[in-house]
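First the structure, which I've put down as structure tokens, then a few questions once you've had a look.
The complex appears here without one of its protein chains, the remainder shown in place.
A and B label the chains in the order they appear, each numbered from 1.
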Amino acid sequence: MELIKTKDCVYEYVKHDADGNECGKVRAVDGVSLDVEQGDFIAILGANGSGKSTFAKHLNAILVPNEGSVYVDGKLTSDPDNVWDVRQCTGMVFQNPDNQIIGQLVEEDVGFGPENLCVPTNEIWQRVEESLKAVGMYAYRKKSPAKLSGGQKQRVSIAGVLAMHPKCIVLDEPTAMLDPKGRKEVIRAARALNDVENISIILITHYMEEVIYANKVFIIDNGKVVMQGTPKEIFARVDELKQVGLEVPQVTLLAHELKSRGLNIADAVLTEAELIEELKKCSNL
Amino acid sequence: MLRDITLGQYYPADSLLHKLDPRVKIVGTIIYIAILFVADNVWGYLLAAMALGVMIVMSKVPVRFIFKGMRAIIFLLMITVVFNVFLTPGRVLFQWKAIKITYEGLLIAGTMAIRLIFLIVGTSIMTLTTTPNQLTDALEALMSPFKKIKLPVHEVAMMMSIALRFIPILMEETDKIMKAQMARGAGFDSKRLTDRAKSLIPLLVPLFVSAFRRANDLAMAMEARCYRGGERTRMKPLQYCSRDYMSYAVLWIVLIGAIVIRVLLPAMV
Partner (left out) sequence: MLEFVDVEYYYDSDMPGATPALRDINLKIEDGEFVGIIGHTGSGKSTLVQHMNGLLNPTKGKYIYDGTVIDAKSGNLKELRAKVGLVFQYPEHQLFEATVLEDVCFGPKNMGLTDDECKKRAVEALDKVGVDAKYYDASPFELSGGQKRRVAIAGVLAMSPRVLVLDEPTAGLDPEGRHDLLNMLKTLNDEGMTIVLVSHSMDDVAKYARRLVVIDNAYIAFDGTPTEVFSHKSELVNMGLNVPQITGIMQSLKSNGFDVDDTLFDVDAAAESIMKCLDRK
């Protein structure tokens, strides 16, 4: 059974003008259907305003679809009785590192979720320790979150979700406000959880370099899924990506450029090492 | 200047005071305040000073750090002193035209100043040694009888804890927005009061917008982590141990001492 299954998910909201009158509806999510299996690493890409974050909020029952359905672990999210089970099953990490840390100390923040789940005290401590170790933040457990870097704060947020023992973690543009170092830390932590703990990861982003590790990529534009496939399949379509306001990683772009100049290189080269291999093949001929 | 306010800040250290149950610290602070107001002679204040001194030493918080917080209230202190010195009737020590200084005025101003300083330092020792989370937990526990009359004790405690967490963030934000508007030629130092009030709009509007955005984000993040108020377990449940009972005993003894001093020894005024 799929861990997450969305079918023709539609989300509309009513727009108001300056005087508070209704002035039309906006379809932020327009018929998205996708399946996530246990252990998947899914990337959802889209330009700003494409509806990708709105969609992500459906996976955690923060929003429920106007039309269509979202099932998480076999439970319909729009049934109010399922809300807390759904939220325990799919944890969520948001964009702004400052606006999602509740605790005054790192460990207290990680304990917040288990406390809400009524986990016994001894087990909370155990979970906090495990979770902080999994994201490499155990040494900071007694620190105030205010003293941490952006990347560290986001790792604490991931640990906070992890302590709730979810099957899936949705990361909603977790790196948008970070510097390159912080970005790397967060992606590395997410990948490790996927590899080691087999937790499904759904990464929402517009940074292409973060997508190459995913096993499935969905491109959302205007609330619709316009492309889906493996990173290789997606990144071979350089021009289509440009049309939806996205771009491929620079390596891929360079390989694409070389190919269009007549070099015999594979489609969608994703890493530097791959490109060098390909070029070595070319130069031997 | 905003950075100088140490009131409500936590200073991490490994001391007996830090380890004490926060409920004891709150009750202790209340008793300490009671002692201050019971005191009406030198011995009473000496007792309070001693209690304060012992607490400062025990807290392992640098004295300089504790008194840095005083800067913020110095203005309040001055006003209190000036009012009392000049406006208290009694035996005149010095007179110049309508202005006169009385013995009683000096005495009351002095005791008021001491009380105020002791009060601020005493309460800041509590906040310096207690994380806001512990503080709100303790408040919630101490106020739990009010739950019976349907007071939202838990919610109020949670609100306080969040407010405390966001104070430094909002202060930083204020600084940033102020600089951004100054870069657009805004001045926050106008002499005229009306201009000054007007100049605050470009600061306050973005600050409110930002506070609401943060509140919204935070509420979503809390719900996503299954927060629904009410029924929760605790990572750090409050549990009294022997040192807490001992502390209670000491506190009551000191309070009784203060009352005895007041009853047996003559008042100053």
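In this section, a residue touches a chain if its C-beta (ideal position, glycine included) is under 8 Å from a C-beta of that chain, and two chains touch if they have at least 3 such contacts.
For clarity, every value in this text was computed on a predicted model and none was experimentally measured.
> Taking the full complex into account, find the residue in A:V10, A:A192 or A:L254 that is in contact with the omitted chain.
Touching the chain that is not displayed is residue A:L254.
> Just one of A:L76, A:M177, A:V226 or A:A266 touches the chain that is missing; which is it?
A:M177
> Mind listing the subunit A residues that contact the chain we can't see here?
On the subunit A side, contact with the omitted chain comes from 18, 47-49, 149-150, 176-177, 179-182, 206, 208, 245-247, 249-251, 253-254, 257-258, 261, 263, 272, 275-276, 279-280, 282-283.
> What residue numbers in subunit B mark contact with the hidden partner chain?
Contacting residues on subunit B, toward the hidden partner: 173, 176-177, 179-187, 201-202, 205-206, 209-210.
Keep in mind that, in the parts below, only the chains that are shown with their structure count from here on.
> Which residues of subunit B touch subunit A once you look at their complex with the stated criterion?
10, 12, 131-133, 161-162, 164-165, 168-169, 213-214, 217-218, 220-228, 231-237
> Mind pulling up the subunit A residues that touch subunit B in the complex?
Per the stated touch rule, the residues are 57, 60, 62, 84, 87-88, 91-92, 94, 96, 98-105, 107-108, 111-121, 124-125, 128, 142, 144, 146, 160-161, 164.
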